[in-house]
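Structure below; questions to follow.
Excluded from the complex is one protein chain; the other protein chains are retained at their positions.
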Amino acid sequence: MKPTTFREITGNSKGYYMLLALLGLTVAAGLGSAWYMEHNGHWVTGMNNQIVWGMPHVFAVFLIVAASGALNVASMSSVFGKTSYKPLAPLSGLMAITLLTGGLMVLVLDLGRPDRLIVAMTTYNFKSIFAWNMILYNGFFLIVGIYLWTMMQRNLNQYSKTAGFFAFLWRLALTTGTGSIFGFIVARQFYDAAIMAPMFIVMSFAFGLAFFLIFLLAAYKWTGREIGSYLINRLQKLLGLFIAAVLLFVVIFHLTNLYVTQHHGVEDFILAGDNIYSGLFWVGYLLLGTIFPLIICYTSAFRASIGWTTAAAILVIAGGLSQMYIIIIGGQAFPLDMFPGKEVSSSFYDGVIVTYSPTAPEVMLGLGGVALAFAATLFAVKILRFLPLSLANAKIDPHHSAQG
Amino acid sequence: MTLSVVYAILFYAATLLLVVGVVRKIIIYARTPAPLKIPVTPAPTTKAGVVWRMTKEVTVFQSLFKANKWTWLFGWMFHVALAFVLFRHLRYFQEPVWAIVALIQPIGQYAGFAMLAGLTGLWARRFLVDRVRYITSLSDHLMLALLVAIGLSGLAIKYLAHTDIVALKTWVLGLMYFDLQPLPSDIFVLLHLGLVIILMVIFPISKLLHVPGLFFMPTRNQVDNPREVRHTAGWTAK
Amino acid sequence: MKAKRNTQRFWLAAFIFVLFSFGVMADVPVPDIPEAVKGEQCVEETGFMRRNHMELLLHQRDDTLRKGIRTQKHSLKNCFTCHVVKGADNQPVTVKDSRHFCRECHDYAAVQVDCFQCHTSVPGGAKTTGTRP
Partner (left out) sequence: MSNTQDHIQDDNQIDSYRRKLLGGGAALAGAAALGSGVFFTSIARAKPDAEPASSEIRWGFLIDTNKCADNCDKCVTACNDEFNLTGFGRPETDAQWIRTVTLRDKKTGHTTKLPLMCQHCAHPPCVDVCPTGASFKRPDGIVLVDKHTCIGCRYCMIACPYKARSFVHETIENQKEYGPRGKGTVESCTLCVHRVDKGEIPACAEACPEKAILFGNMNDANSDIARRMASTVSTEIRGDLRLDLGVRYQGI
């Protein structure tokens, strides 16, 4: 195969600027929301002393997990030698960086004291998984940055495999760290599960690929560059595989909880409760986020369709957000079990299922993070050579080119 | 008090040299004819387009970005950080201080480090890249050394040995009010101010003139309309 | 041609004149630093305090909070207790008032004081506001 030619997109159409402006406005709205929240204090959000992490964390954790997953396509080529994915590796690395940027923006701007970011970056408690995550996130930027550099500067291409390997190891560590934020919490019934770490890794595969697909397919469709059915089909199947893997882990997670008697309460609450969480689980995650996209990915009727694959990716993202909402909000809504066998009541919402109603600024901040990730990617492909001129079957499929 | 007087005189002299020197250069640039239409294509065909192009040149260094990513990275980092640092220094010249200056002020502290990082990158390039090393003259090193020394001495005041910042500001305001005040004689303050004086004096005869010079680049500031409008400048105007 | 050159020289001279008249002949504004009510020397020499009070405060704060060392010499409380500024009602003014000891210089130098986002800024603490939970 001939080496792939990468080119900046022209990016001077009305549509391009309108899309960029729309994303920019969303980012601005997110920043404005953050300012509003910080200025007034967090009481203007739906978060309180019971639900201490809310919508911003749903979006932030989701984006951070997706970021490491977005690197997956690159790892497929550099670590697992799948050469057909090689032309996609630069975009994959780019999205890993932009998604993480978006996620961290949301996370940092929700802090009670975002002005002390410098404290967070310089003062570490090494027993805290959160502190490790700060190092993992910063290191991820660095390593993926180096990886991109080795891919994009020709005389460094020889090192890109090594760099890609380290980036792969690092992204595994990063998602393990993110999952462990919840996995290491002994106090809460829905957390405190070692399976959180590997489950987050598998979730990252699906979420990251979904984001990647949405951007890739839209970019090729709107720029009029060619993307062949071979590649779309492969990516479709890959997405299906990841969705199925997530389902497996979700099933194991809940089965374990259902087996352990003391977790029956919280499982009942999440899966069968008269609340939003069970609805999000069965409809949001299972039906919309898992079964529908699985059908799209594995049914020949939808084979290699740009539109349907995009739809599947959007559904995966919707399902993923549902999952995050269940884990983060649901896990906090269920009361702490401080006094087994006792009915507990107090002025501080002990013993009751607490409600959470997110307010607009929180959601706007979260959406601002997503918009930032897309805006940065959109801008980057205009000024740097991330996208191959063509992803036609002849350029990708080794057999195709062998015949030709 | 002797030091205050000496530094005050030096500052007045340096300011005069800087202003007169730069204005003189600007006049020279402005009067230098650009007889031909030579905008680098693709070039804008309207005046508004030229303004947009120059804005991009000034704010994001567009042509440098297209030419060399590493130089752009360090160069841009240095210039943006410098802008923040200079903005932060406005507080010495105002009473009361503008709210926006007070707001940016803390960011300026970190910008100091970014500025040094950018300068280090730019300096390293003059040693590490063969072609650049070949064309580097002693004065290029001097300018970089001067800027680095100014940055280091400034950071030293903030992080190593504090000064009486109120007294320092009073001294600076004293220059503006022609009401001389005592200058805190801390070593890093004297060093920092002394180096800035040197920079101000050298500025009008150094390559730092690219600051005003950028606006007079015919390859960038011309409208690409040779067929629509007859171009006259300098001797062609006669 | 010669007339044109003279015009240019005139404008140049005018410009330089204008530039220097930005400095107005007037007294330099200086912060009005409240004297210590006790009329005593500060806990350290004045020049030292003006340069290094933040280091002392940081050191004291860590010692007090983390180790439980409760000596008062370099405490924040000491600053605004000795240099208390009273308002029209003869009550100490809080940091919201620009005459507050800490604000006089910090406003002048455009340096934020974070302390009072958590700490009280008047001796004995401010009056109770708000409702009981």
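All chains are identified by letter, namely A, B and C, in their written order; residue positions are counted from 1 within each chain.
The definition used in the following text is that a residue touches a chain if its C-beta (ideal position, glycine included) is under 8 Å from a C-beta of that chain, and two chains touch if they have at least 3 such contacts.
These numbers come from a predicted model, not from an experiment.
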| item | value |
| --- | --- |
| Candidate in contact with the missing chain, chosen from A:40, A:83 or A:138 | A:40 |
| Residue among A:125, A:261 or A:300 touching the omitted chain | A:125 |
| Hidden-chain contact residue, picked from the options A:12, A:158, A:261 or A:346 | A:346 |
| Hidden partner chain, residues of subunit A it touches | 38, 40-43, 48-50, 52-53, 111-114, 116-117, 119-120, 123-125, 127-131, 133-134, 181, 184-188, 332, 336, 338-339, 341-350 |
| Contact footprint on subunit C, counting only the chain that is left out | 61, 63, 65-72, 77, 94, 117-120, 123-133 |
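Just so we're on the same page, only the chains that are shown with their structure count from here on.
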| item | value |
| --- | --- |
| Chain centre separation (subunit B, subunit C; CA means) in Å | 31 |
| Between subunit C and subunit A, distance of the C-alpha-averaged centres to the nearest whole Å | 46 |
| Subunit B - residues contacting subunit C, complex | 16, 19-20, 23, 27, 91, 95-97, 101-102, 105-106, 161-167, 169-170, 173-179, 181, 186 |
| Sites on subunit C touched by subunit B in the complex | 8, 12, 15-16, 19, 22-31, 47, 50-52, 54-55, 105, 107-112 |
